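Note that one protein chain of the assembly has been removed; the remaining protein chains are unaltered in position.
Then we have subunit A:
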């Protein structure tokens, strides 16, 4: 059994920049545990001879030629930006004072 702990959920929440209340941590720990437990059952039927799959299609080497295609205009690129300055995306302070 996977046994997802409250601490693991808290860690993941921090990495994902999610602010979770203590009761939510409990709640999600239980839910994630159920989900992972359900998925883990696949391992019971997939034996050593079944390679892990990350893609449903048996395709490899899908590539394009190194040819330039039109880009968006700067105005188009910035059209969804909440804020912009000097034709650049403006983002809030990244780090505070040391």
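Details
Keep in mind that, in the parts below, a residue touches a chain if its C-beta (ideal position, glycine included) is under 8 Å from a C-beta of that chain, and two chains touch if they have at least 3 such contacts; residues count from 1.
To be clear about the criterion, contacts and distances are computed from a predicted model.
This complex has a chain not shown, and the name its UniProt record holds, of "L-serine dehydratase", "Aspartyl/glutamyl-tRNA(Asn/Gln) amidotransferase subunit B", "ABC transporter permease" or "Multiple sugar transport system substrate-binding protein", is "Aspartyl/glutamyl-tRNA(Asn/Gln) amidotransferase subunit B".
Of the options A:23, A:44 or A:66, the residue whose C-beta touches the omitted chain is A:66. Seen across the whole complex, the unshown chain contacts subunit A at 11, 15, 17, 54-55, 57, 59-74, 77-78, 80, 85-95, 97-98.
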